[in-house]
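Yeah, one chain of the complex is gone here, protein chain that is, but the others are all in their spots.
On to chain A.
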Amino acid sequence: MSDTSLISLPPAAEAELVRRLQARDESAMTLFYERYSSALYGVIFRIVKAEDEAEDVLQEALVKIWHAFASYDPGKGRLFTWVLNICRNLSIDKIRSRQHRVGSRTQGLDDSLTAQRQAAPTTFRPEHIGLQEITQKLIPEQRLIIDLLYFEGFTQSEVAEELNIPLGTVKTRARTAIKVLSKLIR
């Protein structure tokens, strides 16, 4: 298994970063950026699929993380999980407001998937952490479902409707895919 803690900090370093952020130490934001920006930018970019918008969302997310930091509870989960959720939510809000402007939401699937393939930027680092390994271990159906849920902001019922498969199947595939990912970490 490849090294999975390139971006997630070791617990002691994460606790120190959390302490500095709780103490409202602005210089900790620079460290935060160094450690998390590529992971957060990667997720935001996959969701909004445009470099300039991704940059705006990342900036908005960092300001939000700073101001909302008091609501982060280390007892409930890792810092990375918390900040990822903030970034995903802001990005999904962004594409929803865009889709709302354009119109129907279902028409977006084919477009957005092709856009996602075309938009793969040159600086993408597949060697970074086992993306290839993930691609090998997840069967295409599982990967499609995870991508729709994670990067397209679909709910499980929307995925079922979109792919025209029973909701139960979506749930099972999503769970199996997540199990596969968990195994890769260990």
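As a working rule, contacts are C-beta pairs under 8 Å (C-beta built on N, C-alpha and C of every residue); 3 or more make two chains touch, one makes a residue touch a chain; residues count from 1.
We take it that contacts and distances are computed from a predicted model.
According to UniProt, the chain absent from the figure is "Regulator of SigK", selected among "FeS assembly protein SufD", "Amino acid ABC transporter permease", "Regulator of SigK" or "Lactate utilization protein B/C". Only one of the listed residues, A:29, A:144 or A:165, touches the absent chain: A:29.
Considering the complete assembly, chain A touches the hidden chain via residues 4, 6-8, 24, 26, 29-30, 33, 37-39, 41-43, 45-46, 51, 55, 58-59, 62-63, 66-67, 76-78, 80-81, 84-85, 88-89, 92, 121, 123-125, 128-131, 134, 146, 149-150, 155-156, 171, 174-175, 178-179, 181-182, 184-185.
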